[in-house]
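Apart from one protein chain that is not included, each protein chain of the complex appears where it belongs.
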Amino acid sequence: MLHLLVFSVFGLICVAGAINLLVQRHPINSALSLVVVMGSLAVEYLLLGAEFVAAVQVIVYAGAIMVLFVFVIMLLNAGVEERSKGSRVAMLFGVPGVLIGTVLVAWVLLARSGTGNVAVGALPGPPKVIGWLLFHDFLLPFEVTSVLVLIAIMGAVVLASHPGSKQPDKREG
Amino acid sequence: MVPLSYYLVLSGILFACGVTGFLIKRNIITVFMSIELMLNGVNLSFVAFAAQWHALSGQVFVFFVMVVAAAEATVGLAIIIAVYRTRETLNVDRINLLKL
Partner (left out) sequence: MTPNLNLWLIPVLPLVGASINGLFGKRFSRQTVLAIALGFCGAAFVMALWIAAQFSSLALPHVENLASWIRAGDFQVDFAFYLDQLSLVMLLVVTGVGLLIHIYAVGYMWEEGGFYRFFCYLNLFMFFMLTLVLASNYLLMFVGWEGVGLASYLLVGFWFTKDSAASAGKKAFIVNRIGDFGFLIALFLMIKHFGSLNFAQVFRIVGEMPAETAGAGLLTAIGLLLMVGAAGKSAQLPLYVWLPDAMEGPTPVSALIHAATMVTAGVYMVARSHVVFDRAPQALMVVAIIGTLTALFAATIGICQTDIKKVLAYSTISQLGYMFMACGVAAYSAGIFHLMTHAFFKGLLFLAAGSVIHAVGGEQDMRKMGGLRHYIPWTFWTMTAATFAIAGFPPFAGFFSKDAILWKAFSSPYGSWVYWAIGVFTAFLTSFYMFRLWFLTFFGEYRGEAEAGHGNDHLQVVGGSRAGAPAPLEHGHDGIHESPKIMLIPLVILAVLSVCGGWIGAERFDKFLSPALHAGVTAYSSDEVAAATPAPEPKEDGGSEGLLTGISVLAAASGLFLAWLLYQRRPQLPQEIAHALGGFYEAVVHKYYVDEIYAAVFVKPLIDGSTRILWQGVDRDVIDATLDNSAEGAREVSDAMRHMQSGNLRTYAGWIAAGAAVVIAYMVWTGTR
């Protein structure tokens, strides 16, 4: 009972945050709504027993990625969204399409699904278990993703570097 | 005891909001954030399934998704900065030429 209640509350907060993201016109407000969404999602993870994931969600997602977003918004001085000619197709086909798709999936899941119930804290909790998996069964993906992150960093540095500082290098090189 | 489908519906709603944001929003950074929202929705469904089947690999997958999302966000934002430098605009509709 409590489980359901907590789930509903934080689920509602999630959805509210998501909708707020859509509604807000200034990107910074959208960013902050997204943080709210991530926070409530972390609670949902906790309910499911995935403590490590919840922690990583808060630390990495909300704490690093969103901060990055906020920094960029600040850097680029993104202002209020201006009105511009939208895409007719997106409006006409896209949004209704998404709505229809979601409704269909939801209907299928709610009305027909034979999936069972999930208990609170159903997942084994300690990070030790996850660590074991990471370094034994998923070692290769783990290493690859670390390389990926490295590449991403380098790429970001290259892409975002000021063109003025690059050009003298080109001329000399 | 919450039925799994509730988690999945929540995940679907989040995903739908992300797609809608992608379609509606004009600021490219906001579009990016909608992508992150989509990813979060997907993460939720991964964990939910992992919980039902008692399979830890679901969680590990979420971990990887987050890492990749981080990398993607990094590179994407760098690109946005590069585009902003030449286009002077963050409006998605104005960035419609392949040539810079």
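Chains here go by letter, A and B, matching the order in which they are written, and residues are numbered from 1 within each.
What we mean here is this: contacts are C-beta pairs under 8 Å (C-beta built on N, C-alpha and C of every residue); 3 or more make two chains touch, one makes a residue touch a chain.
Keep in mind that this is a model prediction, so the values were computed, not measured.
In the full complex, the chain left out of view touches A, B.
Contact with the chain not shown here comes from a single listed residue; of A:12, A:100, A:139 or A:154, that residue is A:100. Residues of subunit A that touch the chain left out of view are 86-98, 100-101, 104-105, 108, 112.
For subunit B, the residues touching the chain absent from view are 19, 22-23, 31, 92-93, 95-98.
The rule we apply is simple: only the chains that are shown with their structure count from here on.
With centres set at the average Cα position, the gap from subunit A to subunit B is 5 Å. For subunit A in complex with subunit B, the residues that touch the partner chain are 3-4, 7, 11, 14-15, 18-19, 21-22, 27, 30-31, 34, 37-38, 41, 44-45, 47-50, 52-53, 56-57, 60-61, 64-65, 68-69, 72-73, 75-76, 78, 81-87, 90-91, 94-95, 98-99, 101-102, 105-106, 109-110, 113, 115-119, 122-124, 129-130, 133-134, 137-138, 141-142, 145, 148-149, 151-153, 155-160, 163. Subunit B meets subunit A in the complex at residues 1-10, 12-21, 23-27, 29-30, 32-34, 36-37, 40, 43-44, 47-48, 50-52, 54, 56-57, 59-60, 62-64, 66-75, 77-82, 84-85, 90-91, 93-94.
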